[in-house]
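Removed: one protein chain of the complex. Kept in place: all other protein chains.
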Amino acid sequence: MRAFFFSLIVGGVLLAGSMAEAVFVDERLADPAEETRAREISEGIRCLVCQNQSIMDSNADLARDLRGVVRERVAAGDTDDQVRDYLVVRYGDWVLLNPPFKMKTALLWVGPAVIFLLGGLAAIAFLRRRSSAGGGEAVQRLSPEEQEELDRLLRDGKEDDRG
Amino acid sequence: MRLGFLAPVLTFAVIAALMLYALFFLNPKEIPSELVSKPAPEFQLEPVPGYGPGLGTSDLKQGKVVLLNVFASWCVACLAEHPLLVKLKQQGVVDIYGLNYKDKPDAAAKWLTRHGTAYTRTGMDLKGRVGIDFGVYGVPETFIIDGEGRILDKIIGPITEHDLETRILPRVSGENG
């Protein structure tokens, strides 16, 4: 029962956010090149109230306001980085959907390459073991039955399918 | 070679420990303010009609700790925390300034008349630009500001008794008392 009312309250709070009246529609910048830039920047700015969308992809009030801020900064002659900095100063790195490369994100950006390299080394080691006849310890002697089964499977593989 | 076989379970152990920590100590919805220990941004706003002479950055430099509460009449959660703010004002614990965020003047005035005011001064941020300068992303939010107008902390969402005990009162008594 308490949970029920609690969710009612939470529902109410969420609603309040979206009900804030706002009837104005995005005003576009007169210069199409600037408008395009403003949109490209906006696509990389996180909508803070809607979790995982960019402000370009959100109907939320704050997202609209932030789109306005981006346009304003672009019109004022800011570079893309300056516009982003303007928001980062206020909301932190969190507003950037593309995490900037810094000490604290180094692991994130380097991670995939490291994983690929480690995996690649393991794969190469595996392939070398498998390809050298004298690969020794890893290769288990097959029992006669197993050899027969293997031959059968190989035969099988040749005649009926390769997939 | 053995290590290779242990790697998956070790990786998982790290992830599980992280999950446990995240479950108890992290709140993904709360983004701490970037402005902590920085001076409050410059602004100057008209008051909610009938509620004080307006609000600007200089009003926040009181030589003692004050609160800047971001509120709106359309915000349900603000209503939930409002009695606590009114009580703080009545008991003279701390001065509270009201930043009326993206509201309509008469709606805000009516709301304050109906629910009582907790604010020493109010300012209307009609377009929400001051809010953006403060890094506001939802209402209510409450900034704790020191005597020189520097931001000490930001409470996101309605102020709870716990917030009051651990984040507001120690600073108020520490600096003012």
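Things to note:
All chains are identified by letter, namely A and B, in their written order; residue positions are counted from 1 within each chain.
Simple rule for what comes next: a contact is a pair of C-beta atoms (placed from the backbone, for glycine too) under 8 Å apart; a residue touches a chain by one contact, two chains touch by 3 or more.
What we mean here is this: contacts and distances are computed from a predicted model.
A single chain of the complex does not appear, and UniProt lists its protein name as "Cytochrome c biogenesis protein CcmF", one of "Aldehyde dehydrogenase family protein", "ABC transporter permease subunit", "Cytochrome c biogenesis protein CcmF" or "Imidazole glycerol phosphate synthase subunit HisH".
Across the interface with the omitted chain, subunit B contributes residues 1-2, 5-6, 8-9, 12-13, 15-16, 18-26, 28-29, 31-32.
Mapped onto subunit A, contacts with the missing chain fall at residues 1, 3-4, 7-8, 10-11, 15, 18, 22-26, 44, 46, 50-54, 56-57, 59, 92-99, 104-105, 107-109, 111-112, 115-116, 119-120, 123, 126-128, 130-131, 133, 135, 138-140, 142-143, 145-146, 149-150, 152-154, 157, 160-163.
Everything that follows uses one rule, which is that only the chains that are shown with their structure count from here on.
Annotation: 30 Å between the Cα-based centres of subunit A and subunit B. Looking at the complex, you find that subunit A touches subunit B at residues 9, 12-13, 15-17, 19-22, 48-49, 61-62, 65-66, 69, 88-92, 94, 122.
By the touch criterion stated above, subunit B contacts subunit A in their complex at residues 4, 31-32, 34-35, 72, 74-77, 80, 102, 104, 127-129, 132-135, 137-139.
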